[in-house]
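Yeah, one chain of the complex is gone here, protein chain that is, but the others are all in their spots.
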Amino acid sequence: MALVLDEEQRMLKDAAREFLTANAPVAQLRALRDERDPLGYRPETWRAMVELGWSGVLVPEAQGGLDFGHVGMGQISEEAGRTLTASPLFATAVLGVSALVLAGTGAQRAALLPAIVAGELTLALAFDEGPRHDPNVVATRLRKSGSGWVLDGAKAFVPDGHSADCLLVSARIADSAQLALVLVERAAPGVTVERVVMADQRNSANVRFAGVAVASDAVLGGGEDAGAALSRLADIGNAHLAAELLGLAQEVFQRTVDYLNTRKQFGVLIGSYQGLQHRAAHLYSEIELLKSLVLKTLQALDAGSDEVPVLASLAKAKAGEVATLATNEAVQMHGGVGMTDELDIGFFMKRARVAEQLYGDHRYHLQRYASLCGY
Amino acid sequence: MALVLDEEQRMLKDAAREFLTANAPVAQLRALRDERDPLGYRPETWRAMVELGWSGVLVPEAQGGLDFGHVGMGQISEEAGRTLTASPLFATAVLGVSALVLAGTGAQRAALLPAIVAGELTLALAFDEGPRHDPNVVATRLRKSGSGWVLDGAKAFVPDGHSADCLLVSARIADSAQLALVLVERAAPGVTVERVVMADQRNSANVRFAGVAVASDAVLGGGEDAGAALSRLADIGNAHLAAELLGLAQEVFQRTVDYLNTRKQFGVLIGSYQGLQHRAAHLYSEIELLKSLVLKTLQALDAGSDEVPVLASLAKAKAGEVATLATNEAVQMHGGVGMTDELDIGFFMKRARVAEQLYGDHRYHLQRYASLCGY
Amino acid sequence: MSDLEQFRRETRAWLETNCPQSQREPVVEFEDRCWGGTKWKFTSDDQKRWLEVMAARGWTAPDWPAEYGGGGLNKEETKILREEMQRIGARVPLFSMGLSMIGPALLKYGSEALKRQHIPNIVKGKIWWCQGYSEPNYGSDLAGLQTRAEDRGDHFLVNGQKVWTSYADRADWMFCLVRTDPAAPKHAGISLVLFDMNTPGVTVKPIRLISGKSPFCETFLDNVRVEKDQLVGELNRGWELATYLLTHEREMIGSIGQSNVDARLYPAAIAELGLVHGQLADSALRTDIARWEMDHRAFELTAERITDEATAGHGVGAASSMLKYAGTEINKRRHELLVAIQGQRGLVWEGDAYDHGITATQWLRTKGNSIEGGTSEIQLNIIAKRILGLGRE
Partner (left out) sequence: MSDLEQFRRETRAWLETNCPQSQREPVVEFEDRCWGGTKWKFTSDDQKRWLEVMAARGWTAPDWPAEYGGGGLNKEETKILREEMQRIGARVPLFSMGLSMIGPALLKYGSEALKRQHIPNIVKGKIWWCQGYSEPNYGSDLAGLQTRAEDRGDHFLVNGQKVWTSYADRADWMFCLVRTDPAAPKHAGISLVLFDMNTPGVTVKPIRLISGKSPFCETFLDNVRVEKDQLVGELNRGWELATYLLTHEREMIGSIGQSNVDARLYPAAIAELGLVHGQLADSALRTDIARWEMDHRAFELTAERITDEATAGHGVGAASSMLKYAGTEINKRRHELLVAIQGQRGLVWEGDAYDHGITATQWLRTKGNSIEGGTSEIQLNIIAKRILGLGRE
């Protein structure tokens, strides 16, 4: 399959850039921060995204979606990385939808996906239980109780966890090695949500479940082992985080290049110094390498390729490293003003690190890649 | 203790540089290579070193040595790194002497050290058994036989192994966890030596022992466990290899700076390009950092500090990284001519990698450091 | 007993008597270290008393001449005082840019009158000094500065804008680089002047950084009157002083990585990640931490070695650029690793449970280390040109 976007994907990308630049630029995130907005995103922006069909890009046509695939969705993720737009896009339209598509029964999909498409339901995936990604640690327990189930445990740093309508919670089924994904209303009795304000000013939350009643039909797939689905969900999350970091890196790099072509010191443009030129050219090359990994990974997701786990780890690892380099170079090359909050550069740096840490940083993924290859 | 050389040490360093530059420059190593010299060093150069007292720098005065310590010897190691001088200095005067001082009985020291000081005996430490340093692997076996012992096994990549008069062989004592260091004549029955020509044109050899008879008094320390001595020997070896690599890095860097200040392209000195200036300045800074670690490690050896293992690993790890960077930058900054055998630059690169691999590369030592710290 | 042994014994006894117990506790909060000045609020009577008894002996500036209020100690005595203070964990009684920067510059370049006016106040911690160097368009290219000081006979009239004046909002006086000859080549028309921050026309506006609130300010100078006798050194020869002061600043910033009592990263990593088969669970992080500790140790030893070489009289010059470059880059790496060790927790911005985001704010703050006091690029230029002699035709 050719490593290029098709016509439809290019149009979607262009439309996304146009919309986000006009309606949800970095200034929006800054305003949310300055206002200490409790929701953490602009409902009207999300509403507009829903109207553009973005909530349903990954939803099958049967449930009212566009069924446009991960390459398409990845273009939106990338563009949202450029503008640092906060919205339920990642937690709901990428992870929530994917969870239902991967693990939901026909009835669950039919019930929930149209609501997501319509913008009536937001989700959050409650997955990790500590500050560092570790899919092997699932201490949250789901046990049978009468005709239903009961959920106990805690989840940490759940993106959108304090704002989503419902939480998709991974849990171990008591007395088995099996994993389950269950749907819990955020407002349900026994659920405690504590918002954590992160450096990137996105929503994150620590969530505790104390004897939360879960109806049988709220267990995705009716209780079939969700281990494979969870693993794929993490890959999907990482692929889109990589796309987001790619967009972020490109944008902060472009701003840096523009600055190098504007700022003068010692009577010449600082972009005329070869020391900075070579570093900028190296970073350009790194971003080009990242682009290819991200696109290949998104294509592999759509093709259902066996290579998905390997590629997702490579893409996320490279994205983490490139975004770190791009944001560090951005601050350094901007000099003093790069350190001021007045410029947006710091917002890129903060988001880059949080997105890298989510679902595993570059070290985690390099090691996961090696393990997947058997070394 | 102040991190500076005292007056005597500085004089020794200056004398070493003077002697080596005049009598054993890189051209000597080149000639040895071109002549495919079977010994691998110039006996007359070694003879002159002996006359300067270098074979006895680490030997106690009681055995006719200078007892000048590792800081002193390290200055010679460093200067020999600048000139890439091949000689029995490392294998005999550093490792051989240290083995006897650390593990020898009074009688053994009295018998052998004066011969080393006089230049009448050369040694080689037969330590590793594979191409990568691993002190835990000692399959060579020493077993009791009558009033003496019998040695069986094989050692790999022994520096000076094919030219030294005697080999100091590490072995496990049969039916025990104890290690021994035994002295075996290279020409003894049952010893097979196969020279391996390395990229750096130094002596190295694979040695096999098949039922080699070892007299009781040829077992260092009379058979007391030599484990601690062997571990310290590796630290000593690494400290002096780090010193050698420091000298090598400084010399190849100086040659590179000189070239940058001579060669013109596009009508200007290539040293006026900021891209190269910044890389050169970074390398300068790295070399300065290395200097301090090397000196501190040598001082710690002389002081018998508990920190020796930690410092030896830090110094060797940093030395390996800095010498790799210095030689890679040297070739790249010299451009095409740096790739030609006509220039000496390649000799520095080859020696840098062999010296790094010997007794553990930077990765080995970073990990050893972490383990020593308990993480 | 030698004089020095005698001095050590007396000093030890005096410190034991005079240093309050509370002033022997490690410094935790910013205010634990007294910066002095008219606006300073002492955290305790002990802090005030400790400053006063030390200042009375001139031991806030132990090696400055006694005639201006300094301690008048020689090198050996100064070292002994430091050692004895360290022995009991005594805090420095006063920490200021007066002591570290303008004081030494005044002693070297200032007129007798200026010394008499300012040095005793610096020693006593009466005045908080801030520096006026960088300007919005002149950061790395400091010598391009445009703040004008017009000669008005008995005084200068100063107009312009300074940035990165740290603690300008708490400071009493500024030492400020100004252009006194706009017609001269850029390095030749600069002077260093001193003025009271209460002078009419001085306006201060704090700068918010990516790491949050900061001590840095923009300072606007609008027809500020500066008396002629507050010129330090010769007119239009201020660049020499600036260079002298920058070297001091460089050394201060380059040593940031050193100031930590225990800079090792692995204890935190073990606590956070745990060990598997005796090794840190994340082996890639383990290697990165080990490499950082290698470089950090090498850096500390290098700072020590260069001091020792200078003491022994055979140091190289221009070492401050190398130390500034290496020290700040290593410190930046340190904080990247601290975030990596803590994962998401290291990126929390607010909240009692997370120490108010201290890990993240410190991490972001260190990004400025390689910019302030001369960027890493400027330091590399200095090394390349002055030490390596590159690019001279």
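As written, the chain order gives the labels A, B and C, with residue 1 at the start of each chain.
Just so we're on the same page, a contact is a pair of C-beta atoms (placed from the backbone, for glycine too) under 8 Å apart; a residue touches a chain by one contact, two chains touch by 3 or more.
Owing to the predicted nature of the structure, the values given are computational and were not obtained by experimental measurement.
J.: Identify the visible chains that the left-out chain touches across the whole complex.
T.: The omitted chain makes contact with A, B, C across the full complex.
J.: In the complete assembly, which of B:E79, B:D160, B:D200 or B:E244 touches the absent chain?
T.: Answering carefully, the residue with contact to the hidden chain is B:D200.
J.: Tell me which residue among B:H133, B:R172, B:H240 or B:K318 touches the hidden chain in the full complex.
T.: Of the listed residues, the one touching the omitted chain is B:H133.
J.: Which parts of chain C are in contact with the chain that was left out?
T.: Residues 277, 279, 283-284, 286-287 of chain C touch the chain absent from view.
J.: When the complex is taken as a whole, what residues of chain A touch the one chain not shown?
T.: Residue positions of chain A that touch the missing chain: 2-4, 257, 260-261, 268-269, 271-274, 276-278, 280-282, 284-285, 288-293, 295-296, 314, 317-318, 363, 366-367, 369-371, 373-375.
J.: If the hidden chain were put back, which residues of chain B would touch it?
T.: On the chain B side, contact with the omitted chain comes from 130-133, 156-157, 196-201, 204, 264-267, 273, 275-276, 324, 328, 331-332, 335-336, 338-342, 345-346, 349-350, 353-354, 357-358, 361, 363-364, 366-367.
The definition used in the following text is that only the chains that are shown with their structure count from here on.
J.: Distance-wise, how many Å sit between the C-alpha centres of chain B and chain C, to the nearest whole number?
T.: Each chain reduced to its C-alpha mean, chain B and chain C end up 43 Å apart.
J.: For chain A and chain B, what's the span in angstrom between their mean Cα positions?
T.: Each chain's C-alpha centroid was found; their separation is 52 Å.
J.: Can you list every residue of chain A that touches 2 or more other chains, as numbers and ranges?
T.: In chain A, the residues touching two or more other chains are 273, 275.
J.: Tell me, which residues of chain C touch at least two other chains?
T.: 377, 380
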